[in-house]
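Data block below; observations after.
All protein chains but one are shown at their positions in the complex.
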Amino acid sequence: MKSPLVEITKLSFNRGSRIIFNNVNLDIERGKITAIMGPSGTGKTTLLKLISAQLEPTVGSIMVDGQNIHGLDQEELFEMRKRMGMLFQSGALLTDLDVFDNVAYPLREHTRLDERMIRYLVLIKLHAVGLRGAAQLMPSELSGGMLRRVALARAIVLDPMMILYDEPFSGQDPISMGVLMKLIKTMNDNLGLTSIIVSHDVNEVSAIADYIYIISDGQIMDQGTPAELEETASEWAKQFLKGLPDGPVHFHYPALDYAIDLFEIS
Amino acid sequence: MTRQILEIWVGVFVAAGIAALFMLAMKVSNLSTVSTGDTYEITARFDNIGGLSIRSPVKASGVLVGRVSNIKYDKDYSVAVVTMSIQNRFDSFSIDSRASIYTAGLLGEQYIELVPGIEDNYLEDGSDVVMADSALILENLIGRFISEIISK
Partner (left out) sequence: MQHFLRKTVAVFESLGDRSLDSFERLGRSTLFLVRVFKSIPFVFLRPWLLIQQLYSVGVLTIVIVLVAGTFVGMVLGLQGYNILVRFNSESSLGTMVGLTLVRELGPVVTALLFAGRAGSALTAELGLMKTTEQFSALEMMAVDPFKRVIAPRFLAGFLSMPMLAAIFSAVGIYGGYYVGVYLLGVDDGAYWAQMQKSVDFHEDFMNGVWKTVVFGFVATWIALFEGYDSVPTSEGIGRATTQSVVNASLAVLGLNFILTALMLETS
């Protein structure tokens, strides 16, 4: 049994007086696709930022590949980040560079490869996401789905050990959703990556994830493989996974009794 | 926009900026007329210096030969002590030179005019100009003029 790639122990994180995470323990297995799901505003993206050390936890530790990522200095952290890829919701391509240069950017920053070698590597990665033909386009000329695919090519260009996906499916049409699902799955299997997906698109995630954590109110509500969750999920998780309008999470925001409120009886 | 065109534009910009700075320094300001050569200092005592200030010109026959470098008040003798920095190449002012404060035009800036005398010895660093004429103060002249008219 290999040790997990990411081990989160006793993590708490506050933003001001708001508690985002409260004593969370979570492991990410190597070579697997792990999904982190939950309603909007539960800090799923925050979790990714904590794993990549863009944010500091209030309490607790996050070990990535055996190293405490928040104990690293700037240089060690940058070394670690070269082995991580992150796919942002908006793609986050550099707007002043074209598609080719965007994908080539990490290579030019971090390696001393010659232009011919860079071209070779970039075209391979662009071909993998099906956008070799778009190499000369500027980011402003691409659709949202294409932006994410270019960003994915950029994220894998340094052959990382792990990719973090921030809401990869939100706001996509069915076709590009399908394309992204296929890409995430094949990338993970063929390149031997570890993938962490943060999302609330239940169907897509269930189809490709090996393991799912459901978080809400700063805690892990449920966890398991998609099949396990199907059977053993709590009432709350069932409501979330099936998208039921009423259940443990009520349709109505907490309020006074309807009749009392309506007729202003005090 | 290719890299080359961009570089050319930036080159043009930098060249224009430097040319403009150079033009302002040489053609607009007095840098070209100020010689930065070595100077020697002489002093003169005036009863009244009028509107003379530090950096006022020192001229001989109308030619700029130096500038006022310091002005002090000597309370023992109740006079103003003016130090002038004269450029080294103008080294032939006789020790009986006369320093007078004049005004350029009726309301213009004030300057010191040095008029050489006839001695063969020349002023050196630290020398004192013995003969010094004070500034002509317009108000004093008018006052004297009026009092003369009245007393007649």
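Brief remarks on what is shown
In order of appearance the chains are A and B, and numbering begins at 1 in each one.
Please note the rule applied: a contact is a pair of C-beta atoms (placed from the backbone, for glycine too) under 8 Å apart; a residue touches a chain by one contact, two chains touch by 3 or more.
The shown structure was predicted, so the numbers you read here are calculated from the model rather than taken from an experiment.
Only one of B:R55, B:K75 or B:K152 touches the absent chain when the whole complex is considered: B:R55.
Here one chain is not drawn; of A:I8, A:M63, A:M86 or A:L142, the residue touching it is A:M86. In the full complex, the hidden chain is touched by chain B at residues 3, 6-7, 9-10, 12-14, 16-21, 23-25, 27-34, 55. Within the complete assembly, residues 49, 52, 54, 77-79, 81-82, 84-86, 88-96, 105-106, 109-110, 151, 154 of chain A touch the chain that is not shown.
The definition used in the following text is that only the chains that are shown with their structure count from here on.
Mean C-alpha position of chain A lies 75 Å from that of chain B.
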